[in-house]
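For this depiction, one protein chain was excluded, whereas all remaining protein chains were kept in their positions.
Which chain is which? They are A, B and C, in the order written, and residues in each are numbered from 1.
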Amino acid sequence: MIVAGIDVGSKFTKVVIVNDAKEILGYSNIRTGMDHHKTVEEALNEALKNANLKREDINKFVATGFGKISVPFADSEITQVVAAGKGAHFVWPTVRTVIEVGAEESRAVKVGDDGNIKDFALADKCAAGAGSFVDAMVRYLEVPLEEFGKISLEAKESVPMNAQCVIFAESEVVSLLHANYPKPEISRAIHDAIADRVASIARRVGIEDDVVLIGGLANDIGFVDSMKRELGTEVYVPDKIAPELVPALGAAIAEL
Amino acid sequence: MEAIQESEYWRWPETVWVDESKNWKEAEVISCGIDLGSVSSQAVIMLDGELYAYSNLRTGSSSAASSEKALKSVLEKIGDMKMEDIHYIVGTGYGRVSIPFAQKTITEIACHGRGANYIYGPSVRTVLDMGGQDLKAIKIDNRGKVVNFLMNDKCAAGTGRGIEVVADLLSIPITEVGELSLKVYPDDEPEPVSTTCIVFGKSEILGLIRKGWPKERILAAFFRSVATRVVELLERVGVEPDFAITGGISKNPGVTVRVQDMLGIKALEPKFDPQLAGAVGAALFGRALYLKSKK
Amino acid sequence: MEVKVRPLDCWNDFKKYRERYYKNYLEAKDKGGIRWAGSAWAFDPVPHGLGEDVYSLTGEPYGATCAFFHDFSRECLENIERQGVARDLCGYMRNYWGSIVLDKYLLADGSTVSPFPKPDFNFTIHICCSHAKWYHFAAELEGGIPTYAVDISVGPGYMLDDKKIEYVVRQLRDAIPWMEKITGREYDDELLIKAVYAEADAMSTWAKICKLNQAQPAPLEEKSMFSLYVLNLINRGDPEVAKLYHKLYDEVESRVKRGIGALTYEQFRFLTDNPPPWAFLKVYRYLEKEYGAISLGAIYTFGLAGGWIGMDEKGEKWIWEPAPTPEEAGVEITNREEALRWTAEYNLRYRASWQHEYSHWIRKQETYQMVKDWKADAMIMHLNRGCELWNMSTLEVRDYLVKNGISVATYEGNMADPRDFDEARTFNVIDSFMQSLGIEKIS
Partner (left out) sequence: MGKDVEKLPQIKQFREWFEKRHDYAKDWKKKNGGRVVGYYCTYCPEEILYAAGVLPVRILGSHEPESITRPYLHDMYCPFCHDTLAQGLQGRYDYLDGVTLAQSCLHMRQAYFSFADRVPNIEWSYYMPFPHGVNNPYAGEYTKAEFEKFKASVEEWTGTTITNKELDEAIEVYNKNRELMMKVFELRKAENPPITGLHAMEMVVSSQMVDKREHNEVLESFLEDLKDVEPNRETGTRLMLIGSEDDDRSFLEMIEYGINYPATFVYEENCTGARYFWDLVRPEEDRLMALAKRYVYRVPCPAKDWAVGKLFRRRFNHIESVIKEYNVQGAIIAQMKFCDPHELDIPSLRKLFDQHDVKHLTLELDITQPIGQFRTRVEAFLEAMAEEDLFF
């Protein structure tokens, strides 16, 4: 049986195609447009191309993500929590705490030995901290996204940020800029602020090793570093597959 | 995976302008105001208290550089004026303390009050300044002096940045969002988005997108809640006519039309770009300070 | 398992009572009656002694009614915030003040009338940081209505002693001449005694009804309970209320005997804790329809309107057993002093919702025991920004339950400010929770 997991995220739509043996046959990741149906079609076609398959070859479609209702042909739907838990457990079997940070949302999922979900927590409002914050900051700092994480590692000190609200955090960043703080320090301050907020969600479920970080922001080494410091424990990023693809993968294997 | 190219819908146009009909060499006092905002920077040159030239640019990552750039662009546009020719420079705005060449700094609240008085005339009593991150309701007297003011503090919702976020989310240029939202106004206006929090509101807007709402309805719902917040702030200081709107969002009819209708008061028509109000006020203070120093 | 369902026969009686209640307050003056306003927690029997034509308006249920009609609520909230009132204050209170400022009074059917009927006096209690100040500020908004607040902050019931009870009784004692002076009426102790009996009867009976919901299938779901429990929050000193609860008890008991449930398909039993987001009761409907999930009740609906034994004497275990009425306790109330003492002690000791703000330990036991006694599968907690008292300890309770093997989901909201609720997010939480527990959608 061949299954396609489709994760319609608020910013990116991802498709992962797997077979019975849980091997990844192909994947795609494209920007979620205003027209979700169209985006889903495009992402699927790209993944099929990548896997060298035809649509008819797929036996089952599983949708997840904030826009999962935009996959009219899905055979089943699973929530982001379950997709994250299943996916992370598959790529990292010793995981107990999964932390997913996407463009708009973050969540923490606690999984048991068997990969079952034991507890979860979603970001509350007024505590939002996720990828789009980074995207906005990159614009202020005028550095490329890829650089942004790297320079954070060069920081010599941490500048605390009063980061309850993303918008106010932005204005704090602006004032740091105006106070001529070096960019590495500011980058680290931003990463620390997001890590602080994400950690507060994760702490609700309790931190238990191994901690695995997934979602787009896991690509950001500055953020991973901040998370390690904030939680005081090792934080792993899957190496077999890009971290933002893990939920789509989780969706696919959930139905195998 | 290759990087994904993003369009920047939040970008608004920059301008540099000079009044060719005037000769600055004839002026007694040349004053300059620089408003270094979180989003935009303006440099205004005034000749004896009359607007002569300005630049209106985006604020970059270094405040000193942004203020220099703003001043440089306006001087370049004028052509033969040098920084030394200016008698007094006053800095204002969020980054006012980091303008290296400002002789004095004055808050944007005082400057917007003074600027509104110049742009709209001495009858103005209430000024609403809607900028990048702050929302201010300012009461002034007939000289443009601040009598009282209030600023948003609980929440950054309803500010320029919030609007930029939404423009980006919907992939519509910032200069068009306001007009577009008026398509359904006032008869077919949907309920406001239930929360004014931009962070929370964002997920609500995403939800509306997913439900397949047309963009103009989403924008209408969003601007309605922004306007509600603005009106709340205004009513707390007490709106007295005449009423004027300054700052970047004054160019966004999606907000201004709704605010005026909710208040039942028409805002005055500006003589020129109200985004300049802060810098204009600063330049006017510059003139006063210069004259004071001469006395 | 498919079960028999049928609507409640006495549903209409409750609905009518509530409609009449709001009308009576409005029209009190036409009949020469007296109006007072205060918290649902105020010592309701006390003003009853002023006569049989004394009508109250209790603020929390009124605030909840506003919230239920969310357009009106939005208008109230926006109007009061324009006066410089902070947005994070108690949601009921802001609706109430907003209604005063708008000068519009909301009736139970959602229609409004002007002007807002001012009370002759405010009579309330102080337990959270807001109650007394709520009416203090309301009085200012209304141009100086005499206001009396009884301080009840004497600690949990199981630690009561004579001095504490006396502190409350003395304040109640003083309230009577104060009311006489304001209203120019002579106080009738007989009416007070009648009301005190009625109160205990109504509250203990409600507790007995709640206990019936331990049955499987559960005869009541919480959404209907919202319409039933409320009579104890608006006029429990009225003997008619106790009568209605007896009638309800009989009906629910017979449902249990005959195996009649509230849901056709009861697949999942859960409890809640806080007042619900009144504008979004669809959360409950969604759970019922999609998952066959029934809310059996909450420390809110049970604890607010019911008299319960509560914490045992050592403060170790919570006992969900109905509190004794005077008859059951073998007490006869014959005069003002005895009546005041009884109502003070009954409320301080047995009003469950007055216990758990004195320590999260109490609330942990209260909640844990409820999950056990009502055989619930899980808790769905509302992190309610609208009420700091009901939201107190919620996260500590969550932590405790999870550590004790009980599954918990939380969602953010506000009981009375529709702007603080994110529908999409909430349904996402619910779906995630159900899926993580392996509960399939019915359909």
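Here is the rule we go by: contacts are C-beta pairs under 8 Å (C-beta built on N, C-alpha and C of every residue); 3 or more make two chains touch, one makes a residue touch a chain.
Worth saying up front: this structure is predicted, and the values here are computed from it rather than measured.
Visitor: Tell me the shown chains the invisible chain touches, ordered by label.
Guide: Listed by label, the shown chains it touches are A, B, C.
Visitor: Specify the residue from the set B:Gly115, B:Gly144 or B:Pro270 that touches the hidden chain.
Guide: With B:Gly115, B:Gly144 or B:Pro270 as choices, the missing chain is touched by B:Gly144.
Visitor: Going by the contact rule already stated, which one of A:Thr64, A:Ser106, A:Ser152 or A:Ser171 would touch the omitted chain in the full complex?
Guide: Candidates A:Thr64, A:Ser106, A:Ser152 or A:Ser171; residue touching the omitted chain: A:Ser171.
Visitor: Determine which one of C:Thr394, C:Ser407 or C:Ser432 touches the chain that has been left out.
Guide: C:Thr394
Visitor: Could you list which residues of chain C touch the chain missing from the display?
Guide: 83-86, 88-90, 126-130, 132-137, 139-140, 144, 146-151, 153-155, 161, 163-164, 167, 170-171, 178, 357-361, 383, 385, 388-389, 391-396, 399
Visitor: With the missing chain put back, which residues of chain B would touch it? List them for me.
Guide: Residues 94, 105-110, 134, 143-149, 151, 153-154, 285, 288-289, 292 of chain B touch the chain absent from view.
Visitor: Tell me, which residues in chain A touch the chain that this view leaves out?
Guide: 124, 126-127, 160-164, 168, 171-172, 175, 193, 196-197, 199-201, 203-204, 206, 230
Please note the rule applied: only the chains that are shown with their structure count from here on.
Visitor: Using each chain's Cα centroid, which is most distant from the centroid of chain A?
Guide: The most distant chain relative to chain A turns out to be C.
Visitor: Counting in whole Å, what is the centre-to-centre distance of chain B and chain C, each centre being its mean C-alpha position?
Guide: Each chain's C-alpha centroid was found; their separation is 48 Å.
Visitor: Just curious, how far off is chain C from chain A if you go by their C-alpha centres, in Å?
Guide: Roughly 42 Å, centre to centre.
Visitor: Would you pick out the residues of chain A that each touch at least 2 other chains?
Guide: 66, 125
Visitor: Where does chain B touch two or more other chains at once, residue-wise?
Guide: Chain B, residues with two or more chain partners: 195, 200, 203, 206, 210.
Visitor: In the complex, go through chain A and note every residue touching chain B.
Guide: Checking each residue of chain A against chain B gives 10, 29-31, 33-34, 36, 66-67, 69-70, 104-105, 125-126, 128, 136, 139-142, 144-146, 165-168, 170-171, 174-175, 177-180, 183, 242.
Visitor: Enumerate the contact residues on chain B facing chain C in the complex.
Guide: Per the stated touch rule, the residues are 154, 194-196, 200, 203-204, 206-207, 210, 228, 231-232, 235-236.
Visitor: Going by the contact rule at the top, pick out the chain B residues touching chain A in the complex.
Guide: 1, 3-4, 6, 8, 36, 38, 59-64, 94-95, 97-98, 133, 155-157, 159, 161-162, 165, 170-171, 195, 197-200, 202-203, 206, 209-210, 215
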